[in-house]
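Note sheet for the following structure.
Note that this complex is displayed minus one protein chain, with the remaining chains in position.
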Amino acid sequence: MGLQRKSFDAGLTALNERLLNMGTAVEEALDKALQAFVDHNNDLAKEVIDQDGAINDTEDTIDELVIQLIAHQQPVAKDLRRIVTALKMNANLERMGDLACNIAKTSIRMKLEPELEVIQQIQEIAAIVKTMIHDIIQAYINEDVDAAKAIALKDDTVDRLYKEFLNNLFAHIRQNPDEVETLTQLAFLGRHFERLGDYVTNIAEYVVYMVDAKRSDLN
Amino acid sequence: MGLQRKSFDAGLTALNERLLNMGTAVEEALDKALQAFVDHNNDLAKEVIDQDGAINDTEDTIDELVIQLIAHQQPVAKDLRRIVTALKMNANLERMGDLACNIAKTSIRMKLEPELEVIQQIQEIAAIVKTMIHDIIQAYINEDVDAAKAIALKDDTVDRLYKEFLNNLFAHIRQNPDEVETLTQLAFLGRHFERLGDYVTNIAEYVVYMVDAKRSDLN
Amino acid sequence: GGTATPAAPSPEKPQAEAPKAEAPKLSGNVLIDGSSTVYPIQEAIAEEYRSVQPNVRVTVGVSGTGGGFKKFTAGETDMSNASRHIKGEEKEAAEKNGIEYVELPLAYDGLSVVVSKQNDFVKDLSVNELQKIWTGEATKWNQVRKEFPDAEIKLFGPGTDSGTFDYFVEAIIGKDKKITPNFVASEDDNIIVRGVSADKFGIAYFGYAYYEENHDKLNLVAISPKDGEAAILPTEKTINDGTYAPLSRPIFVYVNKKSFKENPQIQDFAYFMNEKAGELALQVGYINMPAQMYEDNKKLLDSLK
Amino acid sequence: MKSLIVRRTYYDRMWQGLFLLSTSVGVIALILLVSEIWSEGSGWLTWDFFNNFASRFPEKSGIKAALWGTLWMIGFTIPIAFIIGVSTAFYLEEYAKKNVITRFIQINITNLAGVPSIVFGILGLTLFVRAMDLGRSILAGSFTMALLVLPIVIVASQEAIRAVPADLRHASYAVGGTKWQTIRRILFPAAFPGILTGIILATSRAIGETAPLIMIGALTFVAFTPTSAMDSFTVMPIQIFNWISRPQADFQHVAAAGIIVLLVMLVSLNSLAIYLRNKLSTKR
Amino acid sequence: MNSLNLTVRDKIKNKTGVSARYNKFVEYIMPKILFLISTISIFVTLGIVYTLFESTITFFSFVSIKEFLTGTRWTPLFEPQQFGILPLLLGSVLVAVIAIAIAGPIGLGAAVYLSQYAPDRVKKTLKPILEVLAGVPTIVYGFFALNFITPVLQSLMPGLGLFNALSAGIAVGIMIIPMIASLSEDAMAAVPKHIREGAYALGSTRFEAAYKVIIPGALSGIIASFVLAISRAIGETMIVTIAAGAMPNFTFNPLEPVQTMTAYIVQVSLGDTPYRSIAYYTIYAVGMTLFIITFVMNIFANWLTKKFREEY
Amino acid sequence: MEFATNKLDIQKAEVFQVNKLNLYYGKDQALKNIDLSINENEITAIIGPSGCGKSTFIKTLNRMVELVESVHTEGEVYYRGKNILDKKYDLVELRTDVGMVFQKPNPFPKSIFENVVYGPRIHGINDKKLLMEVAENSLRGAALWDEVKDRLNENAYGLSGGQQQRLCIARCLAIQPDVILMDEPTSALDPISTLKIEELAQELKEKYTIIIVTHNMQQAARISDKTAFFLNGEVIEYDSTTTIFSNPSDKRTEDYISGRFG
Partner (left out) sequence: MEFATNKLDIQKAEVFQVNKLNLYYGKDQALKNIDLSINENEITAIIGPSGCGKSTFIKTLNRMVELVESVHTEGEVYYRGKNILDKKYDLVELRTDVGMVFQKPNPFPKSIFENVVYGPRIHGINDKKLLMEVAENSLRGAALWDEVKDRLNENAYGLSGGQQQRLCIARCLAIQPDVILMDEPTSALDPISTLKIEELAQELKEKYTIIIVTHNMQQAARISDKTAFFLNGEVIEYDSTTTIFSNPSDKRTEDYISGRFG
């Protein structure tokens, strides 16, 4: 058993490989965007923005691959769920790439350097989100439902931190109304990270669905 | 020709119907959320939030339908693209539902009533976005590439209005730092509408792909 | 059937009777063909001859007298059996082909007229009455004799092209009258036996041998040459001395002179045949000829050498 | 509805009875025939019977000459029929174009199968005995018989060849096999069981036939076993026919014994054919 | 692997000249040889026709065709000679009709039994047994008719003669039962299994399936078996020679003795008929008639088979 | 629409109820302990690898399997409450209730009309007008009427393979069966004819109960309500088609439907 369908399994492997690559690319973009924001390094930020095109292209390639696998191999049951999950994950990863790009843009738009405390808060959130991203891709590949659920749980931390961050920020603005633009950008920045956490949660839901064929709400 | 595959075609029709329903539900949610914001009607806002669950469920049903159509009917070429498009559109519509929900939440979170001018600006954006949503679903059903492209163009207007709105807002905050929270919420609100425009653009891209099998960037 | 002569002994057994043991071993073929009537005698002779000269291969065919003469006059056979004399056209053919031959009478065939054992009214018939019956003049028994029953006569006889048939027609009906075709014919006399023995109103004729074998089923009919004369039953004696008339006839074998001269095995066989014919004829149901006639044959053969 | 079904089932039963009866007629006839012959002849089946030549004495009569004559005749008949028959079958099935000549040959063959044996006797007499001057030899008899059974062999072989699935043929051509290689290596072996069945049936026909040999004059006293194809001969049915027409009642028993030998020979040949048909051809 | 490939490939490609040339030659010569051999069947037919025709022509120089075809008396061996073939023809027809009247229903019934009702094992035993009947030499039947059938008939119909068309016809009938049974059964077995199943699946009884689907489906084969059996019955020689009597009889009454064409030919060939007499030529004329009849029947059978053949 | 049958509809009547069915060909067991019930007005698909007993199983439902002599069955098969394996159960009646369509189209060598009215005729209907009506209705039911109405008296072998198969369905409909068994009805057909038959089957289930054996997993997925997966004479899994094809509970089922078996 299980020895058949070499070409389909080869297709699945290729798909996973590309998803992994895409995940890595997104992580990298995120790293760089964060760095650009911290260092206020516009060149690095621009690099992230430039590379988003590549991530978008990868999304298209993966979509194409999925469509071909469906057209050529008629997957059913888990095979089909796996492929649909790949499709969804792909969309989510692409959005995450966009968010990295947004973060880079935000960092460019910021006229003033934010306070250290804020930066630390952001970095804290970012660190959690990054592990989440990294882990969820592994969970997908290993079809590890438990890991996926655990990862989704971390999103709560992210949300909590985000709220604290926002409150902090509002307090700031009230004190420095002139910095409103920068501070609004910072709010957006936080929101981007919060959204990243949401996307990971989405992916976690799909992983559960893929394995158990059950819809779950991990939010 | 074309008389075969009744059951597949019936499946497609069912799919379109549900997408249409979902689109309508999203439009309604948006209407209500906007109304709740304008009237500062928290009950209406809560209604929107409550109904989001239904939209999410519809998303799951549609996904299920798509998966079954793939598993049972082995669509290829345009049929397959149509189905994949439905899947993508479904995800986007669900996100749009979420955004409507966010809008409602934002409106609840707002402590103070915003100024009329701001409200008007938001309403202006909302009006455009709403036609976009309505039109894009029609374009999908009619497989109308030209309409889709035209709709995507409108997103530029949305973006422009959003920028104007933000600048306006920043000016305000600078004048009324105490209202920072409300104003930040308003910024988010604007952003939600801007994102809605983006989603419609995404869908427009998929419609083009579905018909022409070509990836396009309508952003 | 008799068991008098232990012919064709199995090869392993020493021959019981070996008077010609010192005779030279001969080999070669003797080809005989012709009449089916003569066949049984010739067959018996050939069978006997095998024990004398086992290496001589005698074959006896049954092409009928006419068919036999066709081959004989073309030089294809060494001897030809005949139930009649050779005819004019056949003679001419022989002449044309340069075939010379001699005729040897071998035995008498006494035709027996028979009825079924169930038939209790016919004991004897005259030639005249037979004629009436076989020309179809009388189709019912009471048309033959008043006292016979009013019943259809059922006729059985040998095939129309056999020598026996020819002879019967010639002897009973004559040249100018016609035999009725309305009789059941068979080349196989046994079948005639069965036919007539099963039919109370049947009547048949065939070779005497067949009556002998089936006397339990059949009644022999005595024949009177003329109406009112004494009816005579065919027996060895009456046939041999010619008192059973007109239904006894000689049967012949024709020998090719050239074959006889040139082939020692044919000479040997011819002498053997002449010597044994009488004895074997009796065994197979024919009547032997007076001894003088075999002597004459022998002389004739001697003259050919 | 219900009662109709009962009625239909009843009819079915009734017909089944009738059909079974029909089948038994044949079987009963065979049993009667065989038991009749067996009771007449079984006592006469001795060693001597096989080892003696024909004799005017029933108890000395044997079937030796006829048995050997039959074997000799068959020995020539079958190879001739086989070579001509199988060649013709292969020509018609594999080489012949579907044209007028082919159709003509084919119709001829089917018709020959229906020509009465006695007519073959007339042909044999005229052609082999007289025109070719073979006389009443084994060869003349074999030729006549070969012609008589030829249609059987051809038709059976054709059927057998046709029954070889076309895809085997194609498979051979597709690896570069020539037509002749395909015939020799694929078609012939595959069709062989069928051909063999045809040959065996032809053999039993040839063994049992009387009429044509009577025509060509094989009814002969022969007291030797043949040593060459040009020898005179007799065969079993003719010997039996001869015995049957003897006046002595005992010859009927001899004849019955001869019939038993003949039947045993035929039944074994038929069984062989059936065995081959069932065994070899179910391989696929 | 590669080096091996090369050797094999090379060997295949550059075949040694001898075998290639040999193959070419065989390929060229075999069809021609086989064609020549296959024309033998034509020559046999031509031979038969020629043999019969030549002597028949001679025969008709003595006897008018009209007399031959319309005369009701056949007495070539008697004086006066009469050459009306009708009695012989009628004899043959009478025997064949009786035979087919016996063998037709019985053979077909047996075929239906074997194909529809008989358990597999029974069928496997019965069919070969029936086929043995077809292989029994005809002289055996002749004496069976004479020794068994006729006595039985006589006990039923007192006054029946020993020789009659009925008894011969019955024997011929028994002989051709297996021909009809076996060939018809083959034809029925050739009706594809799935068609049979189709009938059963609609709730047919076995009889209905046989009557409505299988027999119609096998009709061409069944007809062909009948025609073959009829021509075999007409061509049958020894049974009628032995059991039918040898009396050319212009009658339709099966209880009377008759002579068939074949029996006449045997009679003449066993007898002492002088070579080249008119009587001698009669066997050719009769043989020709027989040949034409069976030939026409075969053509007819062919035509029927084609006409009714089902392509599944 | 078949897109909403995730739960078994319990209100549907059971047509067949198979209890511990064991079937042997001579000594070889071909069906092992089959327990299965089949609902009215549904399409039940039987899938499984070659030789797993699919054909044997459905042929048990109209006892066609008994055409093989060595067959021996144990257990019960209730059809509408009566055990059809009972020797006294009338076969003719059973097969009138349970029609069958075969793998290879098997029209009789008769006219189209005579093919369709074969069943009614043997059931004693001879009224020409009535037969004509039956023929028309059945042919319409089999979606063939329009294609053949002008040539009802032509031989059925003149039809294409797909038309022949629909003719066989019409022939089956003409006796108004309750259940229709189909043994790989499309495996001898081209894709277009296959689709036509599939659609026909879906229409027919409004009125009939259909059990279909198929090698084509997608076909089972496309048209059936329930699917039973057979393996080595056993029922491995029997569930709604949606479940079988999206989330089978047995690993072997999943392996089989996703082509990983062997």
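A, B, C, D, E and F are the chain letters, set down in written order, and residue numbers restart from 1 in every chain.
By definition in this document, a residue touches a chain if its C-beta (ideal position, glycine included) is under 8 Å from a C-beta of that chain, and two chains touch if they have at least 3 such contacts.
Treat the numbers as computed from the prediction; the structure is a model and nothing was measured.
S.K.: Just one of B:A14, B:V76, B:A147 or B:L218 touches the chain that is missing; which is it?
M.R.: That would be B:V76, which touches the missing chain.
S.K.: May I ask which residue of A:M22, A:A36 or A:L65 touches the chain that does not appear here?
M.R.: A:L65
S.K.: If you put the missing chain back, which residues of subunit D would it touch?
M.R.: 97-98, 165, 167-178, 181, 185-186, 189-190, 283-284
S.K.: Where does subunit F touch the missing chain, residue by residue?
M.R.: Contact residues on subunit F toward the absent chain are 49-50, 190-192, 195-196, 215, 217, 259, 261-262.
S.K.: If the missing chain were put back, which residues of subunit E would it touch?
M.R.: 1, 4-5, 7-9, 11-13, 15-16, 19, 23
The rule is simple: only the chains that are shown with their structure count from here on.
S.K.: Enumerate, in label order, the chains that touch subunit A and subunit D alike.
M.R.: F
S.K.: Is the C-beta contact count larger for C-E or for D-E?
M.R.: Spelling it out, more C-beta pairs touch across D-E than across the other pair.
S.K.: Taking each chain's centre as the mean of its CA atoms, how far is subunit B from subunit C in angstrom?
M.R.: 126
S.K.: For subunit A and subunit F, what's the span in angstrom between their mean Cα positions?
M.R.: Spacing between the chain centres: roughly 51 Å.
S.K.: Where does subunit B touch two or more other chains at once, residue-wise?
M.R.: 67, 71, 74
S.K.: When you check subunit C against every other chain, which residues touch at least two of them?
M.R.: Residues 62, 67, 187-188, 191 of subunit C touch two or more partner chains.
S.K.: According to the definition already given, which pairs of chains are in contact?
M.R.: A-B, A-F, B-F, C-D, C-E, D-E, D-F, E-F
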